Each structure stands twice: as structure tokens, then as C-alpha cells.
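Not every chain is included here, but those present sit where they belong.
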């Protein structure tokens, strides 16, 4: 039984998939052509990471249950309902305006950067390999989103106000990332997982640094929303999945 | 040198297959024709993102989602190359964009049709990109250097897209009865509009003659269209599907496929703005542009602040 490893991989996969899906909504609707391309690129990278993690989870599931209908990256992405998804709430929130999307990406990439830096040393070789491969991508995501947070925070008065509002919208969804879920604790115990608590200080330092450069105020500590990691989501995820999963649901067992 | 002499040298270059470059002298009409054509081409890439973008969030597998995302992204890239090419002719991207948003500039009418099923994503790749490539392959040899080079870059990616589109249909054509029906239905809806992409019949096309002399264009609309029909009529057999044209038939004498009459009323009607999605496409693009105004303003303001700080540091 490798349930912990499966759960942990699904968690990583779901985070990347749902944010990829949200970012993809921008494709063709961005404010500047070059940045439309840049965000789509991030979406593609995240989608690629999600596929790697799903493929690994599927492989583990199939090894565990050789007689069941085989799982696949697509069955895991398209045939689970909301309560099975483990992504953090912040990834499923509606995009808001460009500033809010950028700020979320910055929060997320700051975390992924720290996570993958640790995970590339994981005792699980597949996780380590995915982390290593993804780290290059995430380094770029972090740089790009940091620059844009600075640009928009320290741009016009209007952009500054919009970023302040975006901070207000998003801040209470940043805490969940660092609250270890049972499967994360188990993964740490099993030796291959990364303790999210251990990443928190470095994350806060990076965030503080960039927000300061962006002339934005780091919000005071507040109540943090949680639940996503345990399948208790916001009301938004159901709509995301209804759209994303339509064809797989409407034409069961078809090949595409 | 007199204008006549300059024109003579210009046409000699063209005749000798020497590319015209931004700094070269060129007739005003040549410049205008190019600006119109290249910006239309650019706008077609940008508006073309929308019908396909419509299925990104609903792509039926993660692999298909990745391919589609990358494809739509490529189109944005093509748009960039082409806007850069118009800039070499002295027209700013801003001006070009404004002409799109205001409805002054045109884009390929094909993108005013909706994508209703996943089959349409296949059909757009196979038929629409297929038609576009034939045009673009020709344009790789167009007389204006920057436009020629932009098309060379575009063609490399585009042929890839066409294969991906065909593959989507191939999988559908081998799928469940419903998938087969979706495949045929998509082909039925996209076939005739694809043929219209090559523009009016030779002789009814306003800009063609001069463009041919200037070697902006090197094949006539009807030539390209025939080439397309010949190609697709063969490929459709692999899919085991049919094209919605009872008159389509191989002609042993001409070695071409004969085909039925195009509904030019529909063509002109969509050009005039009455296609199913003309308003929707332009509204969407306009909304993106307007919603992005604050972002562009902020980026500019921030760049100015940075520059000022740098200058201050240098002074100090």
C-alpha cells in the first residue's frame, strides 16, 4: 500500500492542474500579447507538471490494484468529483483581474520554488526527478510574476489600488499551503515528503521583499481559510470541473 | 533620382527576386498594400485564437489540452511576428490594434464561425490551418523581406498544427458512432468556409493584379484553392469521411478535383459583418483590450519611474 505516496502525488498534481486551468482561461484575453503568451506558458508548464504527477499516481494505483480498471492521468483528472480534489483553495478562486491573477501566481510560484528545491532531494526518485525538471520552469514563473507584482504595485495609482484589493482578496488563502494535511505529515514521516511548515519563513521573506519593492503593504496576520487539501473546497471548484470534465463525462470510455 | 527611376529600380529588384527591405525605397501603394495585408494577417492570428481558445478549458484529455494551449499560444506568437513586420513599415502596433478594435481593419472571415464541438478543433486545424498554410507557403517567397521571413517562421509551426488537427479527426473517425458523427458534422460545417478563405474568384479580387506584379502574391486565389481541394479530397479518404459537395469529383483530364459552386452570398455576407460571431469576436477582443488598459499604463509608468531613478543615480 503506497497510499501516502499516491495521495501526496495527487495533491501536487491537483494544485498544478487547477491553476493551469484557471490561467488558461486568460489565453486570448490578456492585456498585452507578450504577457498573454507568458501566462499561457506558465499554464503549459503547470499542466506538464500535473501530468507527470498524475502519471506517477496512476502507475502506483495500478500496481496496487492490478485487477481494477487501470487509472490514467486522464481518469484522475477527469473522473474525480470535487470532494476528491486536494488542491489548495487559492488555485481554484476565480481569476479576478490581471493583477489578481499575477499576484496569485506569485504566491504560488514562491511556494513551488521552495518546495521543488527541497523535493529534488527527495528519497522518492520519481518525485525528485519531476521536481528537478520543474524547478527550471518555476524559477522563471517566480521571476516573471515577481516583476509584474512590482510593476503593478509601483505603477500608477490605479494599478496600486488594484493590487491592494487583490492582496485583500487573496491573502487569507495563502495560509493553507503551509498547514500540513494528514497526507503531508504521513509523507514527511515516510521520508519522501516535504514539511510545508519548513517552507513558511522563506516564503514570507520572499513575499515581504517583493511586496515592499512593489510599495505594497504586507497584510497583518489574519484568519486563514483551509479545507482544500481535505476536499472541502469553495463553491467555485464544482463549476471548474463541470466545464473541464464535460467531454470525458458525456462520452464515457471514448478515446480522444 | 526621380520617382520614375526609383520605381524602375524597385521593380527590377523585384523581378530579380531581390527582397525589399525596410530601409529601401518603395512605392507608397506597395507600402500601403503590405500594411493592409500584413496587419490583416496579424489580426487573423489574434482573432483566430478565440474560436480555438473556446475549447481549451474543455479539451477532452490533458494531452489534447496541452497541445491546444500550445497551438493557440503559437498563434499569438505569429501575431507578434507579423505586428513586428508592420512596424518595419512605419505603422505602430498600437495603431494597428486600434484599427482592429474599431472595426476598420479586417481579419479572415473564417474566424466568425463558432466552434461547437471538439470536432471543430480538429476541423479548424486540418482545414483552416491547411488553407492558411498554402497561402503562407506562397508568402514565404513574397517580395518584402520582413514579411517573407515572418512567414517562414510561421510555416514551420503551422504545418505541425495541421497535422494535429487531422489527428484529432482521425481519432474521432475511429471512435464511437457519436464521435464519428461529430467528426463528419465538423467537416460539413467547415468545408465551404475554408474554400472561401482563398478569397474571391480570380478576376473578382480587387487587389490581386498589382500584388502579382509586385510579387507580394505569387499564386492566384483560384490556383491556391484548387491546390487545397486536391489535397483535402485525398486526405478525407483516410478519415473515411466525406466532403459536403456532391459535385466533387476527380477530373482525369485536368488532374484536378472539380468542385461545386461556392456560395458567394454567404462569403460577402460574413465579410460585411453578418457572420455568426463577427460581433462576438470583436466585442471579446475589445473587452480584452479595454480591461488591459490599466496594465499597459502601469507598465509604462513603472518603466518611466525606473528610468528616472536610474538617471538620478547616475547624476548623484
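Each chain carries a letter (A and B) given by its place in the written order, and its residues are counted from 1.
Keep this in mind: a contact is a pair of C-beta atoms (placed from the backbone, for glycine too) under 8 Å apart; a residue touches a chain by one contact, two chains touch by 3 or more.
Fair warning: this is a prediction, and the values are worked out from it, not measured in the lab.
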Inset, instruction - Please count each kind of protein chain across the complete complex and record the totals against the labels shown. - result: A x2, B x2
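FYI, only the chains that are shown with their structure count from here on.
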Inset, instruction - For chain A and chain B, let me know how many angstrom lie between their CA-based centres, rounded off. - result: 35
Inset, instruction - State the interface residues of chain A toward chain B in the complex, per the touch definition above. - result: 17, 21, 24-25, 27-37, 40-41, 43-44, 47-48, 50-51, 54, 73-74, 77-78, 97-99, 150-152, 154-156, 158-159, 162, 243-244, 246-248, 251, 254-256
Legend entry - chain A partner contacts - residues on chain B that touch it in the complex: 46, 49-50, 53, 56-66, 69-70, 72-73, 76-77, 79-80, 83, 118, 168, 171-172, 174-176, 178-179, 284, 287-288, 291-299, 301-302, 305
